[in-house]
Structure formats: C-alpha cells, structure tokens
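What follows is a short report on a single structure.
One protein chain is absent from this view; the other protein chains keep their places.
In order of appearance the chains are A and B, and numbering begins at 1 in each one.
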Amino acid sequence: MTVAGRPPHDSSAEHGDRHGREVEPHTGDPVPDPGLGEHEYRPTDVDSAAEKRAERQIATLFGLSALLTLAFCVAYFAIGRNDTFAGTNASNLVLGTTLGLALLFIGIGAIQWAKTLMDDHEIVEMRHGSGSSEQDKAEALASFEQGAAESGFGRRTLIRNSLLTSLGVLGLPAVVLLADLGPLPGNAPRQTVWANGVRVVVDVSGEPLRLEDIEVGQLVNAQPAVFYETDEAGEPRYEGTELLNAKAKAAVVLVRMLPDDLVNPESAAKGVDGVLCFSKICPHLGCPISLWEQQTRNLLCPCHQSTFDLSDGGQVVFGPAKRAVPQLEIGLDEEGYLIAMGDFTVPIGPSFPEMYQD
Amino acid sequence: MRSLSTHRRHPLAGVLVLLIGLLLVGGVYAAFAPRSAQAESLADDEALVEAGRKLFLVGCASCHGSNAQGLLQTRGGQFGPSLIGVGAAAVDFQVGTGRMPLAQNSPQAPDKPVIYDADEIEALAAYVASLAPGPAIPGPEYYDTSGLSEEEIVEGGEFFRTNCTACHNSVGIGGALGGGRYAPSLEGVEGKYFAEAMLTGPQSMPVFSDDVITPEDKRNIVAYVEEIQSAPANGGLSLGGVGPVAEGLVGWLVGIGGLVLAALWITKAAMRVRKQ
Partner (left out) sequence: MTTHTDSTSGTTGSTALGAKAGTTTGKKPSYGPLAGPTQWLDDRVGLAGLAKKQMRKVFPDHWSFMLGEIALYSFVILLLSGVFLTFWYDPSMTEVEYGGSYGPLRGLEMSRAYATSLELSFDVRGGLLMRQIHHWAAALFLAAMLVHMLRVFFTGAYRKPRETNWLVGLGLLQLGIIEGFAGYSLPDDLLSGTGLRIAEGLMRSIPVVGTYISFFVFGGEFPGGDFIPRLYIVHVLLIPGILLALITLHMVLLVYNKHTQWPGPGRTNNNVVGYPLLPVYMAKAGGFFFVVFGVTALMGALFQINPIWNFGPYNPAEVTAGSQPDWYMGWLDGALRMMPPWEFTILSWTFSMNVFIPGILLMGLLFGVLGAYPFVEQWVTGDKREHHLLERPRNAPTRTAFGAAGITAYGLLWISGGNDIIATSFGLDFYWITRSLRVLIFVGPVLVFVLTKRICIGLQRKDSETVLHGYESGVIVRSPDGGYSERHVPVTPEEAWRLTAHERPTVAALPPATDGNSVKAPQAGLERARARLAQFWLGDDHEKPTAGELDEAHHHAAGHDEDPAELETERDYQGTNELGVPRRH
C-alpha cells in the first residue's frame, strides 16, 4: 500500500515493552487477521433507479428545510407575542419547531447523501509514531544547545538568577490588584439591623403584630419594621442591594406553641407567652427555612433537609446543619406590639472560620 | 320646622332617640365586625346540629371519640385528635376534600374522593362548630377572585412566595416534609379550601390567621395561584413543574438518548447487495 508522509514507524516494535516482556503480534494469536475483505456495494451503487430515488429524497429534504426556514421568518412576524396554542406559547412553539425541523432536515439530508451516494470504500491510512524521529530530536537538541550556549543563560548565573527573581515577583501585582475586590469582613457577619425596640412586622404587608393575632400552631414570616419605614424625604430607609443584604440576615419567623410543649426553658424565656422568634436563615448554608411542621414543631429547610426542633431552642434533629437556628429575644412594647429586645447573639447564616472568635 | 319643635317634648321622643341610637350603633357594628355569621347560623340550626351529630357518631367517633374529645392510642399518641374548637372551617376542609374519613393510618391524610355530600358536610360542620367556637367557613371575600386588579394579583404573588412556596413550590405542585409527610399539590383545588386550610392549619400545615394574613391577602393569594395555574406553560411541556430534576431527566433521555440513536443511524452500515 502506498502511503503519504513518513514510513510507518511503530515505536512499540522498536522499543518493545520497557519491562522486557514480549509484545505479541496480533496476527496468528490465535487467528490471523482476515483483512478488510471485498468491498460490498449498496443498491444505489448498482441500481441507477435507486440512486435517483436517493437523490430525490435528499433534495426533497433540503427543499423542505428551506421552506421551513421561510416559514420561520413568516411566523416571526405573523404570530403575536401572547398568542397561545395547545396550552403553550404559540410563537415559541412555531418558531422552535420550524427552526428545529429546518436544521434537522439539512442534517438528515447531508447524512443520507454520505450514506447512500458518496463513495464508501474503506480507506487505510498508516499511522506515524507519536514521538519525533531520532534525527529530528537530535537536530532539535543541537539547535537548542547552540542557542542556549550563545545566550549564556547557563553560564551567566547572576543574570539568570536576577531574571528569575524579577519574573517571579511579577506574579504579586496580579494578586495585590485584587485586594479591593471587596471590603474586609470586619464585624459585618455578626450584626443585623435588629435592635432593642425594633418592631417585628409581617413580611410583605409590614403590619405590626400583637400577641392575640398569633394562634397556637401559627407561623408568621416576619421582618424588622425598619424595612417598611421611610426617611424624612419619603424614600424607603432600605432599598435595592442594601435591603437585600439586610434581609439576608434579618428575616425571621414567629411561631406559637403551647407552653407545655416548650421543653427548653431558656428558649421559652426569650419568647412571649409561647410566641418564639427564630432566624429564617438556615445556619447550614443560608436558605430561608419556613417549612414549619405544626405537629412535630420541627422547622425544616428545603435545601438540604436540615431539621430544627423549635420547641427545644431550635436544636438540630437531622441533617447536615451543625448549629441550632439562632433565636431572637422578643418582648412587647408599651402599645402591646411585638418588638425585638436586641440583636441576635450569634452570627446569622452559614458558618465561617472566625465564628467563635471575639 | 315647627312640627319638630312642638313634638320635642313628646313622651315617646326619648324612646325614639334611643331606638335610633341603638340602630345606628348596631348597624355600624354589624358592618365592621368580622364575619362569623355563618357559624352562628350553622350552630343555631338545632336540627342541623343533631343531624351532624348522628353522622359524626357513625363515621367519625371511632377515631375522634363519641364527644369529639379525641382518642388516645394505648401508647399515648393520638388516635384521632380532639375536634373541640377546630371550627366548621376545619370540618368543611377535611371532609370536603375527602381527607376525612381517614382510610388507613399513615403519616399523612391524602385527599381522596369525597364520601359525604354537601348537606352532610354542612351538618357535620354545624355539629363540630356547636362544640366550641372556632374558625367559621369562610365567605366569598376569602376566595372570590372575580374582578381583582392586577396589582392585587401581584401582591398575592408576593404573599404566596413568602409564605407558601417553601412547602408547596413556586407553581404549587407540593413538596416533601419530614417523616413521609408532604405538602400536597394545589392544582385544581377550590379557592374555598385554600382559605380554610390557611385558617385551620390542617395536619403539618401551620395556621395563617386573619390578623396576620387578612382575608383580602388570602383572596389575593388564591387569585395568584389561579392565575399561574391557568396560564399556559410558555416554553412547551411544563415537565410537571418539578424543576431541574425533571429537566435533567428530559435532557438525558430525549436529548442524549435521541442523539445517540441518531449516531447509531449515521454509522449503521448501509444496505448491501450481492454483486452478481
């Protein structure tokens, strides 16, 4: 067989196995290679009617594709944005179907062309060894050695060392330049907007809460009242990114349980008459926990199924969370509305390395 | 004008003034007081209560006790909880969605075909309501969503995402709770039952009282859920609303599966003839 390029170079035959084991040739162990075999023809090779039929099929596919593409363009303008069809958006359905089928038919046509009409004699191409030839390696090495010698890099150690040093430290600015990516954490992870006297209000509506509003077995998704307050200019005190950042630590839930069911006196004391306030932010990875199972008094996080017993101070009963869900001490103000008695005493949200340092 | 002043000292003038005052105060009170008229009317109907008690003894007392006081299992867990104070709303919800009577002991009472007809449910509700005050069957202001503005629906969505989606999912297909329990799907559920569930907190579901989530808020939540459930799935088949898990399944089965089939076809040996 004639080949292009270099003659076949089987490095395995040359070097054998580094461990000296025999490389057994495939032929004859235990059967010889029967070879490629006689080429067999397809109906389209021998029958001109079959060939023409295949040609027509392929051309039809391409033609249909073109029509579908045009249909796409018409549908784009003809179908309204809000039209529906078969329970879905008509524009999306029609545009996607026409485009998809148009592309598909081009593909199927091209593949059919290759399968039925293009020459399908199998061709053998010889491989070349992956490594370079000995001669090339020798020449490359010689060139490099000459060049290296001329540069004096190896000889002139002072230049070499100082160059390497200067290049090496050049990596530092890349790191240093990133220092203003963000502020230092400081005390931020430990502080929320909760403070003594901040009212606990219903999330979304912003209405303050009295004790009698909350029934046993109730769950209230709540926020600090400051999120619903406006400043002197009438602008909300918290909005945009600032609001989200603060909400990500301040969101709470209020639950009411029968005093008999509260097994943790310390935790019960932080509430008012069976109404307890816990952080809504899971101490595992920060998802909001508001699946409250009224009967088991468990608070469940939907993300990784950490389960906290709110009648026992929010202790973990299952799941990957380690710490109890933080509790906010609440009380009543002069008008009888629920207020926080201070900020949370532990950091809110996922654990971080400096958590217990202070 | 003269007739008024001449009749000012009429002996019945005082009585008239009192009557007007009473009517005024009573009317204002009736206009602003929270509606619990239906419960009063239900419990007031003694025949209805008696009919409900008879039904109760037959179908409910075996688990809930002959006086609805609840039955304890020998091990201390409840066989059927006490129904004293749960209110007509709870009965209407549980029996009206088929959850009660419970077919078998399981972590959750699933909704299933309703056993009792509407009159019987009304009777049962009246009986339980007569035992002690509790949430009444909510009126249409809780769930009549006709004529709501877009703003109200949008606000309903805000309430829904804050209070409900954690258990019931963004499109209301439900979700898992611990111990084999689950938050059921909200699909095809009547608006009235939404309100009743929020008021009574069935099984694992917490209570959402009217003072926290007002009747208007509840109605807006119902409107939002109805809106998104009736809306077309814009992008095609909604894959059950399950999210990335279902999408991954479809991507693998339809996408990779289909393309592997295509690859098999592409590389399949063409038909051969025997050259004569």
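Basically, contacts are C-beta pairs under 8 Å (C-beta built on N, C-alpha and C of every residue); 3 or more make two chains touch, one makes a residue touch a chain.
Source: prediction; values computed, not measured.
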item	value
Chains in view that touch the one left out, judged over the entire complex	A, B
Contact partner of the left-out chain, one of A:Leu93, A:Val198, A:Val325 or A:Ala340	A:Leu93
Omitted-chain contact residue, chosen from A:Lys137, A:Arg155, A:Arg210 or A:His304	A:His304
Contacting the left-out chain in the complete assembly, out of B:Ala118, B:Val254 or B:Met271	B:Val254
Selected residue (touches chain absent from view) among A:Ser133, A:Ser151, A:Thr230 or A:Asn245	A:Asn245
Interface with the unshown chain - residue positions in chain B	107, 150-151, 153-154, 157-158, 161-162, 165-171, 173-176, 178-180, 182-183, 224, 227-228, 231, 233-239, 241-245, 247-252, 254-256, 258-260, 262-264, 266-267, 272, 274
Missing-partner contacts on chain A, residue numbers	1-5, 8, 10-12, 15, 17-19, 21, 23-24, 26, 28-40, 76, 81-82, 88-89, 91-97, 99-111, 113-115, 118-127, 129-130, 178, 181-185, 188-189, 203, 221, 223, 239-241, 244-245, 247-249, 251, 280-281, 284-288, 290-291, 302-305, 316, 318-323, 349-357
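Quick note on the criterion: only the chains that are shown with their structure count from here on.
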item	value
Between chain A and chain B, centroid-to-centroid distance (C-alpha), Å	37
Chain B - residues contacting chain A, complex	155, 158-159, 162-163, 166-167, 175, 177-179, 181, 183, 201, 203-209, 211-214, 217, 232-237, 265-266, 270-275
In the complex with chain B, residue positions of chain A that touch it	40-43, 45-47, 84, 87-89, 92-93, 96, 111, 115-116, 120, 202-205, 207, 209-210, 212-221, 255, 288-296, 298, 300, 302, 305, 307, 318
